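Accompanying notes for the structure given below.
Right after this comes chain A.
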Amino acid sequence: MIIRPEDVKGDITKSADVVVIGSGAGGAPIAKELAVEGRSVVVLEEGAHYTRDDFKLNPLESMMRMYRDAGQTITLGVPSVVAPMGNTLGGTTTINSGTALRMLGPILKKWHMFHGLHDITEDEMGLLYSHLEEYLFVKKADPEVAGPVANTFLEGARKLGLSSGWLPRNAKECEGYGSCAFGCPSGAKQSMDVSFIPDASKSGAEFYTCCRAESIKVSNDVAKGVTGRFVDPSSGRSTGIGITVEAKVVVLAGGAIYSPFFLLRQGLANSSGQVGRNLEIHPAVQTVALMDRPMDPPKGIPQSSHVDEFKDEGIMLEGGTVPPEVHAVTLPFYGKAHAAHMKQYPNMGIFGGMVSDIDSWGRVLALPRAGYSPSIFYSLKGRDVEKARLATVIMAEIWFAAGAKKVFTAITGHTELGSTADLRRLAQSRIRARDIYAMSAYHYLGTCRMGSDPEWSVVKHTGETWDVENLFISDASILPTSPGVNPQLTIMALATRNAGFIDDKLNNG
Partner candidate 1 sequence: MLEKTVREFMPVLLGTPEGLPDPDIEGQTRFALEYLSAGAKEFKPVYLIAAASFKVLAVLLKRKPWSMLTIEEKDYVANKLFSYSNPLLRSIPLLLAMPILASYYRREEVQMALGFDAKALKADAELRTVTRDRDLPPKCK
Partner candidate 2 sequence: MTTREKLYARTIAPLVPSTLGTLDGFPEIEVRRVAEESARYVCGGPPEVFIVSYGGVLLLKLLALLTCRKPFKSLTLDEQKAMLQKSSESRFMALRMLPILVGLPIKTMFYNQDDVCRVLGYDRESLIEDARQHQVSIDR
């Protein structure tokens, strides 16, 4: 069952087979798989538990409640990237757009070749993916419900002959309320808090919400348990009530930013020095099109269509409509000009292009800062800047083919493209990383990466860390490179796979 901080009176000490830190795409599947196997599972989740009644389609309030730093986390570096992260029961899956894509084929081959992960075979992943797709009701977005923005963009892409289509989403009977990123009002999106977590708690798993894990107890290189403390959801300060859990296996699933932060604070499992390094955030650059007909942006599914013509080259274009108050911040105007453009918001269409970053440098550090928050350093470099420019050019071309009057891009000097001549000037220009002003990222990964070589990786292919026995890491941080698409399904697949290994460990442990 799910325990709220109010129900907890005094300090708690428990013992269980497995303790999981974090209930996102990495933690919840493990909790459910092991609970169904009859193991006793305790999950500590730092965020609070919100149900669909609390989601009232008001983005800013839900951001203040369910996002880390109210959605204002920014990476330090050039360009500074807005990096929203979930901090609620169900982790980031509660506040993502629900796109459930399988990882690209060539990327798995690269994992074999460059990271030595030969044990993760193609058909094993295929099995895991099909099981998850069936369990989460994954099906393609419905064109009628998707709304005019997605349909118009696909029309433009088809006119240019680019391979595009509707995205598979883990939504059941979605009616297109347009606010997946702020909690699905109708509960259609099968995020963790409505799929894995209820099933896990039915089979006996205990979820402690608003409970922040402090440290992992380790004796002669074997993880023994976890100590944590309950925090007040609104202010983030601790309420003084502690919790300690003894367990045979400890699973860290805090996400690609908070797992390494947790390990670095305690100086754990970092003999290779790779914890926190190799951060990839799959940054996205956005274009806004001013059409001549009303597009009614907030209605419909924000992320329902995609253009994957250039997915092998690391560019994936996906929808990204946002409500007015979030969109207002990204327009490249201020004062009178801003108001004039915002008046035309109903005629605006928004689309995003994600770049799978290979050259960029990213790192998570546990610097002394007020409050419990890591410092994220990231700078876009080389080929990724090129890809960001190419993604913008392709999106602008598609918008013009779909009949846009103007296209606003996120590249200084080319913020407003009135005609294809401006677009050609952008296509031929060579921009630098600091010319891109509004970049956002949603898929952080790679900070405790899997590998076959203890010098270059943090965890084995089973998810267990090289240095500390019985300490597993199962979230986005173990992915060595970006899967080229939205990683939520891949993280769940690897989590389910790790659950199998944890089960074997418990059998003979």
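Regarding selection, all candidates are chains of the complex that A comes from, given by their letters.
Everything that follows uses one rule, which is that contacts are C-beta pairs under 8 Å (C-beta built on N, C-alpha and C of every residue); 3 or more make two chains touch, one makes a residue touch a chain; residues count from 1.
Just so it is clear, the structure is predicted and the values come from calculations on it, not from any experiment.
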Touch-positive candidate for chain A in this complex, from 1 or 2: 1
Interface residues, chain A side, partner candidate 1 - complex: 52, 56-60, 64, 69-70, 72-73, 78-80, 137, 172-173, 175, 177-179, 185-188, 190, 194-195, 198, 294, 296, 298-299, 323-326, 328-329, 332-340, 342-343, 345-346, 369-371, 373, 412-413, 432, 434-435, 437
